[in-house]
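Input: a single structure, listed below in structure tokens.
Removed: one protein chain of the complex. Kept in place: all other protein chains.
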Amino acid sequence: MTVIKRTAGRLFGLAAASALVAGVSWGQAVDPDILARIEALEGTASPYVDNTFLFLFAGLVVMFMAAGFMCLEAGLVRSKNAAMQSMKNIGLFSVAGLMFWLIGYNLLYPGSWAVGFGEEGGADFGVLGAFDFLWSADNSGSLDTGYSAESDWYFQMVFVATAASIVSGTVAERVKLWPFLLFTAALCGLIYPIQCSWQWGGGWLSDIGFSDFAGSTLVHSVGGWAALVGAIVIGPRIGKYFGDTVNAMPGSNIPLAGLGTFILWFGWFGFNGGSQLAMGNFDDVTAVSTVFVNTNMAAVGGVLGAMILTAVLYKGKVDATMVFNGAIGGLVSITAEPLTPSIGMAVLIGAIGGFLVVLSVPLLDKLKIDDVVGAIPAHLVCGIWGTLAVPLTNSGTNFGAQIIGIVSIGAFVVVLSAIFWLLLKYTMGVRLSDEDQELGLDRSEVGLEAYPEFAG
Amino acid sequence: MTVIKRTAGRLFGLAAASALVAGVSWGQAVDPDILARIEALEGTASPYVDNTFLFLFAGLVVMFMAAGFMCLEAGLVRSKNAAMQSMKNIGLFSVAGLMFWLIGYNLLYPGSWAVGFGEEGGADFGVLGAFDFLWSADNSGSLDTGYSAESDWYFQMVFVATAASIVSGTVAERVKLWPFLLFTAALCGLIYPIQCSWQWGGGWLSDIGFSDFAGSTLVHSVGGWAALVGAIVIGPRIGKYFGDTVNAMPGSNIPLAGLGTFILWFGWFGFNGGSQLAMGNFDDVTAVSTVFVNTNMAAVGGVLGAMILTAVLYKGKVDATMVFNGAIGGLVSITAEPLTPSIGMAVLIGAIGGFLVVLSVPLLDKLKIDDVVGAIPAHLVCGIWGTLAVPLTNSGTNFGAQIIGIVSIGAFVVVLSAIFWLLLKYTMGVRLSDEDQELGLDRSEVGLEAYPEFAG
Partner (left out) sequence: MTVIKRTAGRLFGLAAASALVAGVSWGQAVDPDILARIEALEGTASPYVDNTFLFLFAGLVVMFMAAGFMCLEAGLVRSKNAAMQSMKNIGLFSVAGLMFWLIGYNLLYPGSWAVGFGEEGGADFGVLGAFDFLWSADNSGSLDTGYSAESDWYFQMVFVATAASIVSGTVAERVKLWPFLLFTAALCGLIYPIQCSWQWGGGWLSDIGFSDFAGSTLVHSVGGWAALVGAIVIGPRIGKYFGDTVNAMPGSNIPLAGLGTFILWFGWFGFNGGSQLAMGNFDDVTAVSTVFVNTNMAAVGGVLGAMILTAVLYKGKVDATMVFNGAIGGLVSITAEPLTPSIGMAVLIGAIGGFLVVLSVPLLDKLKIDDVVGAIPAHLVCGIWGTLAVPLTNSGTNFGAQIIGIVSIGAFVVVLSAIFWLLLKYTMGVRLSDEDQELGLDRSEVGLEAYPEFAG
């Protein structure tokens, strides 16, 4: 069985190049100096450097999204919880890295499948990779893959951290720190890598033709589903819902949330652009450029869509947090396919994402699901929409496979998230007491205040 | 008529390379394996990848300047307007992208001139390009230009967004949201691209020898002129001027403004460095390096110049906002020519920029022109200074052409900005009522507060 990496089908034309490097016999007439010069060139001019650097560059840009989530979330919680939210984002990024090294990466790209649906011994249509702990780099085949093993690990690691960041915003202001970090460990070590292996690890979803360029489903909806289950298991913040009354709990620092939004937008160029997985030749770097433009224009659509719709719905007022989430919703919507749409389609896909955000935020409140920062509308709802939109522009895909992917990953993540959240609930407890919530998490769990001189 | 792109005269020596790629006949004795290896190398080793990546990398860094403007402006307005200022910066960046796609880019790089001063049928010395809507990428000639079409669009788009960001700071705290966004649309779709086409689009200014490496005039003074006209048309904030008394309205979050300054400084390396437009060979990447160093040292000059001058003028106190604007003023000053100055000259050019900021801020107040963040001194005054300074170090330029460029672009932008601002004034109105200003834009137009728990 061949494990198809996320790079499947885009092998940079390196097969040919490396065959040449490997040494083809030639006629006797060749000047040895010429040969030496060509060999020297081949040593430096392979796409390996550019591809590896793309992973490092784009990964670094995605890494910075962790700071964006921190700003967004710390800005949208009340001041009594803002230090906790800041610290929690640093903590979860750390747990994500640790778990992805301990188990996650190897599960995502399994050396062999332990469980599969295939005919020959059950290993095709892979479902669960064989466990293999403590990833370490092997660059012996890297000239063939076209990038260094560590650069790939780094790039994939910041993706799993993104999924974990989504959860922390939704369950803010009432979840206990340590159970949250333990859930993050389960998400990054098991839940995320297993479902991701179905597609980017060459498993059964990739076999049936599911398509998700940079992770509308595989990253964003996964974070969204885990957040949704968390919000339900943990329950709403004390005082959020009284009967049918929804008690607004405004964010304490809107400019910080705005900065977070811009940082996420910035980071998304790495997220989607890097997911081309190569830039060492004409086609790849041109594709990265297309992805940059479409990513931007979907965010543009999301912002303007949310802006106009809120102005219409809210008597001319434009809710800033809706605009922020509109940008994110537009970005999530284009993430499943940022390469094939025309610019106009990218704007439209993003604008529908912006609409969906504005429409689904109040819906969650009706269901009394307390999503502090609006992560479920932006990441889950728009993640589904973006995945469904792929066949609109990518003729190599079909709605059937997209729906199978969305539903199967959704079901898997919901079930596993529920198991882990409930396990934590009935052992350590996941919800802070009403008193601790009233006091604020900064005082009850952190021991300092976010803004000791400002808040009432 | 040949339209000379911004890249005119720096064709990366690609002409030769691509001629070779296109296929030159050679002797019979050449080993086919050698040929194959050379062709494989040529496929990956052209400067195309590096040049395209420069646009993406530098463009991304410039994109982040939008976040810098947001932080600077949200930090320098009063807290009751800070959410609006944050949201407005996200909104304008979106409008800029949309308009540059709809009209702007095609006007900036016109396929043909509709109006010109030239002899043969009026098309040389181009003034106004033929309108051509909905830009889309054509990469058929990209190996010749040396970069992908989308990467260039992305890079140019973040430039127009920069010009728009300048306006939003000056007219903050009293302009209505929607008219502001409509002005932004006019600026990004028409005003900016038309004047820019005169130079970077190969129009009449480039024909007469005007020189502006990265846009002291074409970007920064354009934003500054549009801001100046806006400030005059809209009028000062309620309560700013009583007779001869200038009422200080201190910014609400100086550390946020400081962060914004550093983000702008960071972004300027992309702004000026990327404007070399190529880095795929020795000369270009070396030039980008020179630009990085001079850009930094001009900011250094601006900071220290502003710091020392404020200390002298204000009895030893160093106004932080002057220092921030000194950095920006130094950066704007070097933007017209960051390549030819020695380091010492770069420091000096920047220091004069810093002086100019400190001297022109009170001048504006004397004229009762209310520039909330000091954008006119930093971007317009220093933009003019920087453009005038080009012939001091670049022997291929002359003061005459520089002055013609400054004056003609200034006149064009002032007239068109006035038309659009006045059109908006007499239709929708551009200025919020005194009550709305007193209440704050966050409550009157956004419907939430930036810092609901902190402000009095």
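Note that the chains take the letters A and B in the order they are written out, and that residue 1 is the start of every chain.
Just so it is clear, a contact is a pair of C-beta atoms (placed from the backbone, for glycine too) under 8 Å apart; a residue touches a chain by one contact, two chains touch by 3 or more.
It should be emphasised that the depicted structure is a prediction, and the values quoted were computed from it without experimental measurement.
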>> Going by the contact rule already stated, which one of A:Leu177, A:Ile208 or A:Leu423 would touch the omitted chain in the full complex?
In response: A:Leu177
> If you put the missing chain back, which residues of subunit A would it touch?
Replying inline: 29, 31-34, 36-38, 40-41, 43-46, 48-49, 52-53, 55-57, 59-60, 63-64, 66-67, 70-71, 74-75, 82-87, 89-91, 93-95, 97-98, 101, 134-137, 139, 142-143, 148-151, 153-154, 157, 177-178, 253, 256, 442, 445-454
> Please identify, in ascending order, the residues of subunit B that touch the omitted chain?
Replying inline: 13, 16-17, 20, 24-27, 29-30, 34-35, 38, 41-42, 45-47, 50, 57, 61, 78-79, 250-255, 257-259, 261-263, 265-266, 269, 273, 279-282, 285-286, 288-290, 292-293, 296-297, 299-300, 303-304, 307, 311, 314, 316-321, 323-324, 327, 342-344, 347, 451, 454-456
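Here is the rule we go by: only the chains that are shown with their structure count from here on.
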> Could you state the distance in Å from the CA-based centre of subunit A to that of subunit B?
Replying inline: 32
